[in-house]
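Below is one structure, written out as structure tokens, with a few remarks after it.
The chains shown are only part of the set, and none of them has been moved.
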Amino acid sequence: MEIDSGNTAWILTSAALVLLMTPGLAFFYGGMSRAKSVLNMMMMSFVSMSIVSMVWVLWGYSVAFGSEGGVPAFFGGLDVWGLVGLEATGEGYPDLAFVAFQATFAIITVALISGAIADRTKFMTWCVFVPIWITLVYLPIAHWVWFSEGWIFKLGALDFAGGTVVHINAGCAALALALVLGKRKGWPKEPMRPHNLPFVLLGAGLLWFGWFGFNAGSALAANETASLAFVNTIVATGAAGFTWIMVEKLRDGAATTLGIASGIVAGLVAITPAAATMTPLGALVLGLVAGAVCAVAVGLKYKLGYDDSLDVVGVHLVGGIIGALAIGVWGSAALGADSLLSDGSATLLGKQAMAVGATMAYSFVVTFILGKVLDLTMGFRVDEEAEVTGIDIVEHAESAYDLNTSSTSGLGGSTAAPIAGDIKKVEADA
Amino acid sequence: MKLITAIIKPFKLDDVKAALETFGVKGMTVSEASGFGRQKGHTEVYRGAEYKVDVVPKIRLEILVEDEDAEEVIDVVVKAAQTGKIGDGKVWSTPVETVVRVRTGETGAEAL
């Protein structure tokens, strides 16, 4: 097939959109952090962009999508490492467009995990975790689900834009790391409320915007499928935002901005696997369900006692499962989902459940072991004093804000001179 | 009447507040402050230039008490705020001549 400029334009646009999701996520998570740990939170997202972009070019794409040298059902080989010798797939768009698009998925997936371990993560350990996790967890799962020889692909489970690969995977990994690192000092007794809710909304807005690339871009063409995925990404998201705040209004007496932002993300997560296999009405229902269920699910951590700080489990894992299973329940047969309601058969639902289960098990186990190993070797968590003082100052030698307008006032400000060169980090003293 | 002023470490506020409530203090006024003293600040780095931040965030408490309670209240605060590390802060008392509760105009011990 010749290269189609329209499809290529759409894939490149989508890749840019998905790349923007990670800064968006940095604001979504950063805004929810406390003022003393916002930079650490945002850095985990930004450094994921840095590290994964290199991994992807060096060996990531090859292991996920390379067709030779690996074990076809489970992972690819190193035949196109460094993107050397990439050959045209003949899909109507340049291979490198697909490489770019997929790179942005890998980036956001690992960044999503960081929300579970807010306020307490050693930055250098995170920097080591990222490339290993991508290699051991993300690349194989992406291969299973999206590569034409991958076992889940062949099984026939449907995941249009990454519900299993991205969200269920990240959600399970997040749970694993939350358990490895343990609860924050003071959690859940001490209130840890969002320091900047407009930032949370900024993040939600950018995520929604970028997600059009994620979902509609996954059609890899500017066509009917992309348009359907686009409409579904509007309506499921809107619906989930709405039910989340309605649950809040009924339960807590007030509809919150954190609630609508969270509901928006829950809707986006849920529609991800289903974006092209549901009618808009089906997507609307999916959004309504996902918003309500996730609004309740984020309370689980208080019951079960794990400190998934910013609710990666409650939103991405739960939302991802809802979306994956919903395809099997009310997906549209006309769109290729022979679901319970449209086809009367539970076969697809079973396959969906199997894909979900396998992803969950693999992601959780491997991440937990990796996390433990890193914790025992490098240490994955800062010491208590750093946690109390604030991880930004201790790990990054910075504080997020200095809003004092008095020129050289020492309030929240610094008073000594800058010393270029000969610089050493000084430990802060609470 | 005495005014007890205390400079404490921010993360000790909850403990101090709890201790005062247990003692029977019904109100207080709190504000943010920055301290200079023996305790050192921290260092921040911006594009390779290092800045010494020598102020340390503190909390400032003001508690109006009757004369006879002053000593004990000081004691309660000192105990609750103590970590034993440099920078724990100071507590001092000053004489107060009149106190009025704005809502009612009551004065003296009634106003607390």
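The letters A and B name the chains in turn, as written, and every chain counts its residues from 1.
Here, a contact is a pair of C-beta atoms (placed from the backbone, for glycine too) under 8 Å apart; a residue touches a chain by one contact, two chains touch by 3 or more.
As the structure is a computational prediction, the values presented were derived from the model and not from experiment.
> State, as a formula, how the whole complex in this structure file is made up of the labelled chain kinds.
A x3, B x3
The working rule: only the chains that are shown with their structure count from here on.
> Return the distance between the CA-based centres of subunit A and subunit B, expressed in whole Å.
Inter-chain centre distance comes to 44 Å.
> If we count contacts the way the header does, which residues on subunit B are in touch with subunit A in the complex?
The contact residues of subunit B facing subunit A are 9, 11, 34, 36, 39-46, 48-57, 85-87.
> Spell out the part of subunit A that touches subunit B in their complex, as residue ranges.
Contacts found on subunit A: 388-389, 393, 397-399, 410-421, 423, 425-430.
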